[in-house]
Each structure stands twice: as structure tokens, then as C-alpha cells.
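Single-structure report; data block below.
Missing here is one protein chain; the remaining ones are kept as they sit in the complex.
For chain A:
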């Protein structure tokens, strides 16, 4: 029989191993000894062996052969063996092991043991690893101990009951009666356990919650006692009497007072007292104040109290301790929606926290700053955010860029500022922006027609400086391609003039094309831009031809295809080149492949004919709604389809419109008229194309309410001889605050040239309520006359 090595000796030997391999060897030997020991049976050495095994287990080595030994040791009569046996059970046995059920009986016996320390071992183990079955078996025992035992056992039994309820919620009713009476205990340990138990009971059952609301006065009393009591050395922590208990009581009061006026009133005075009297120079006091603030904000407290709470958070913001600043910002984040103005007052301090060294604090400050951006402070906030972006840690960058873009979209004071901001972000952190940024920016630029010159100059300069940021390069190439003539003209009021020659521009684009840093998509942009320039410059068209023909044998398939097509444009279709490559029209946001057409032709006025249902021929999604519109419109199917293709890709739009643009067309002025406005939802109609027999319009829905509008559908009916075709809408959710729109294109074929009328039914959900409304459009917008609308 090998001589047993004492635990501490073994630990010393293991620690002295110089390599991992040596350690493994020692441990293997030790485990063999331990196994031999276990096989031998009772000889007084078992607890040492199990202790050694537990150490080995903590180092990460397998120890499952010790499980049965734990069971045996727990059943032993010696306290030292029980103690280590229970510890082993907590470390090696969990509810997933079958052996755990074997100790249920031992625990049951030990719960009625004469020594309270044995009882305590059993209670602790049950609360730590008790499975649902074990809990069910032993719950009556625990309940008995809750009522009739000394405070040492009561406090443990209470927390054991909490564990049981978490595992088996149905047993909660068993403990409810005893829980209330525990509140009258004097012992802080028991009191603390009782508060935790009541909190857990209230979480599981709203009926119980109502019951325990009656305990609010009692809790307030206990709390008052703690706050005003004289110094008690036993529970004092840095001048606060039992902060653990105080915090738990505050948390329970929060649950009880939430959404309940009577309970909230009962605790108002107490909360004011705690908020004003607690000394927050040390962590214990701050912890209590923190919990108080959370409670005040979550119950129906009076406004004076709320102001007090926000001021406490403001004070925390100025604290030197980082931890306190961090939790202050976390709490402010929770209330920034409801108490926006109060939090705005501390905006300066919050923005300063952006410069803190610590990443956790930075992250909180960023979230809060983004929530505080408003139309009033957008300029100064954006300055701070951009400074932050240039120095922020990499894990926060993409969040920052998307936050900045959102804020800019909502509150930008001018188009030029908006474009400048986005350009700044792209130059600083172009690699961390979302994919939609490029098309969004391009769309934004096209709408700001007065800034084309300025924009293209700025982008050109940025491109010349640095071509590594792909999104920036893509936008720059597109702009140079579109507005290259403005660039070459050289004059621009808003930027100092710089003479740019055609060669410079083509050099820049070629650099992008040839650089290994450019992604395939970027090169596509550059190639198309080069091609577009062939109609905007005068001297170097041959250079462009040669660039283009070079790429017709490029390995990249996309580039090759483009080059071949452009080549063909040069050779066989040179007469069409100018038309194909002319200036892009202004793009509307969220419209799939939407085009502007010519406006020749006028709709003739004839006698109004009776409205009749018309079929809408469309692909329908299986889950679409089929509504019964008014009698006039039954049979109209307007299924919903999410818009499939990306909405603002300029190059695909131009190739798809090749045929449409033939024949020399001038861009038409875009006419949008509002046809319906109610409850924050407004519907506009925009005339896209009008010929003698065909009209194409776009219906645009936007939302100025506080909540998103969902399930937004449009159905339409037209006069008898007119054929109606509704294209897929861009979506069926309109974001709140005018952040987005839903558009749907409608094509009306009017071969008999009757007077065009359309009746539209709008249905949507807002804040859970379903709305439906109808509007009739009597004539359509055309360049010469505005539409007339009669609401039904």
C-alpha cells in the first residue's frame, strides 16, 4: 500500500514541476494512488484523497472517478468526511450526473441532524447543485426548517427555498405563507434572505406580488431603521449600516411600487430620505444611492423626486471614480427616452467622458451621446463625435460610424454639412462603414444639385491623397464620372480654385483601376467613370478608348464584360454614346429601379365613367393578405413583397434604362403632391411618366408619428377601361419620425384615353391599432396642372 501523501505535500510537488509533461506525470501517479485509496475503503485517509482529487480537478484534469466517493463520504458519520464529501459533491456532481440523485437521501437525513453545522452543509449543497427532482423531494423539509429553527439555519433555508423556486416554480406557493412572517425577524441574515425570497416569489406570480404589496409599510419601517440607526459595528460598512440589506430592500420596493400608485406613495418619503442622507464618499454609500435612483425612476414617483434622482446621477458623472461614472451613464441610458431634457443638462459632462482612457466608459459615453443628439445641438455634437471617431478603439468604430450617419440623416442642418460630414467619416474610418453607405451617399449627392461642383472638387482631392478607403474611392469615382465637366471647368465658389487637367483626372482614375488595393467593385466604378468622361471631356477620348479596350481582356469577369460593352459603344453605337452616358437623373430614395421619363402627351378630359374593379396582375407571396375592399374593388389583389434589388445602384440602373433613354429625352421635372394626410401618415403621388395612353406614378407613404407604422398596404381601383398594374412596394413598415418612406409604383394603361381617376385604400397598424382609410384621386399631376383630390 503506497504511503499516502498529505494534500499540501502533493500540491507542493505538483507546483515544483517544471514542464507541463512533468506535471501530467505527477498527476497521473497521484490519481492512481487516489483510486487505489478509494478501493480500499474506510481507513481514515479517504477525506485526504478526495481533497487531493479536488485539487487535481481544479487544475483541469478529469476527476469523475471520485463521484461515488463523494456519495460515500457524505454518508459517513465523521464531520470532516462529510464536509469534504459535500464540497466534492458541489464541485463534481451536478444535476446532469446520475450519482447526484444518490445523495438525496443523505441530504434528507442530514437536514434533521442534531448538529446545525451538518444541517448547514446539507442546505448549502442543495442550494448549490440541487436538481429539480431533488428539490421536489426535499421542499417540505426546507419549508419546515423555514418556520421552526434557529436563525443560523433559517437564513440558509430561506436561500435554499429561493433556489427551489428557481428550479421548480410551481412550488412557490408552498413558501409564500412563511415568507411574510420572516420579515419580523431581527437577525439581519434571516431578514436579507427573507427579502430575497419575497423578491423571487413576486417575480414568478403577479398574484403574490399583489399580496406582498401590503408589506410595503413594514419594509419601509425596516429601511428607516437601518438608515437612521446609530453606529452598529456588526453591520457597518464605511458608515452605512448593512448596505447589502438596504440594497435588497430597495430592489424589492422597486418591484412592489412599479405601476402602482398606492405603493409608490408609501415609499416616497423614505426614498427622499435615503437619497439625501446617504453619504456617497465610499462605494457602499454609492451602491445604496445607485439602487435608490433606480427605484425612484422605476416607480410612479413624484416629479420632485425624479429631479432629485437625475441630479444624483449628474453628480455621479463628475465623480473621480471611473466605476461611478460608468454606472451613472448606464442609468442615464435607461432614462434618456423618458426624461430626455433632464439628461440633456448633463450633455457636456457626458461628451467629456468620450475622452476617457477606459474603453467601458467610452462605450457608455458613446451610446449616451448618440441618444442625446438633437436638432439643436447637432453641429457641436457632431464635432465631438468626429473627434472621437479619429481616436476611438477599433471595436467601437462601426458602431460610431452608423450612429453618426443616423444622426446626420435625421438632423443635418444643410445638405452641404451633411455631405461634408459623410466625407469626413469616410476619410477617417471608411473601412468600418455599412455597405449601404455608398449608394446612400450617391443618392444624397444627386439631390444636392447646387453642390455638385463643390462635391466633386472635394472628392477629387480626397481621391488624389489616398485611395485605400474603398467606400470613399467608389463615391469619388462615381462623382468624377458624373460631374467631370464641372471638375475640369475649375471654378467653384466654395473651394479655392485649382486647375485640374483632363490628364490629371484620367491619371487618378487609372491609378484606382490598377492599384492592388482596389476591390473589384471599386474598379468597376472607376471603369464606368472613365467611360462616362468620354462624353464630358474633349481632348483625351482616345486615351479613354485605349483604357477601355485594355480591360476587355481582364481576368475579372465583371470588368471584362463592362469593357467589352463600352468598346462596342465606341465602335458600333457611337451615335448613341452621348445619350447613354448623359447625366443621371435625381434618384429617389427607396424606389427600385425607378426612372424618370418624358412628359410628351396630355391626358384628355372625358366624361367620368363608373369605377369598376380591375385585376392587378402581380406575383403574390403565399402569406399575403387579401382584403375585401369596398364593393367597387373586390377582386383586387395587392400582395406585399419586400423590395428585392438594392435600390440605388447607379450602374445597373443605367444599363437597364438603355432602351428607355433612346430617342433623345430631356429629364422631366419631378412632381409630387400630397393626396392624403391624417394621423401622422401622409401619402404623396408623384408623376413619373405620362404618355397618351400610359401613366406611371409612384405612391410615397411617410410617417411623422413617434411609432413605426407596420403592415402598411395600398390597394387601388381605377375606371373600367383602364388597366392597373401595381408594382411591388418597397416595404410595409414606415419608420417613425419621418426616417424612411415606403414607395410603390403604379402603372396605368389607358388605351381609350378616358379621364383617369384612382381610388386608393390605405391600411396600416400603428401602436397596435389597425387603421383604414380611402382617398380618391380625380386627376393626376402633370407638368401643366396640379392634381385634384377628393377624400371620401
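Heads up, the rule we're going with is that contacts are C-beta pairs under 8 Å (C-beta built on N, C-alpha and C of every residue); 3 or more make two chains touch, one makes a residue touch a chain; residues count from 1.
Definition applied: contacts and distances are computed from a predicted model.
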Protein name as given in UniProt for the chain not displayed, "phospholipid:diacylglycerol acyltransferase", "AP complex subunit sigma", "N-alpha-acetyltransferase 35, NatC auxiliary subunit" or "Ubiquinone biosynthesis O-methyltransferase, mitochondrial": "AP complex subunit sigma"
Given A:139, A:159 or A:479, the one touching the chain that is not displayed: A:159
Residue of A:115, A:181, A:338 or A:468 in touch with the missing chain, whole complex considered: A:115
Among A:104, A:205, A:283 or A:693, the residue in touch with the chain that has been omitted: A:283
Per the touch definition above, residue among A:198, A:220, A:327 or A:584 touching the missing chain: A:327
Residues belonging to chain A that touch the chain removed from view: 6, 8-9, 11-12, 15, 44, 51, 54-55, 58-60, 78-80, 83-84, 87, 94-96, 115, 117, 120, 123-124, 127-129, 131, 152, 155-156, 159-160, 162-163, 188-189, 192-193, 196, 234-235, 237, 242-245, 247, 251, 283-284, 286-287, 290-291, 322-327, 357-361, 363
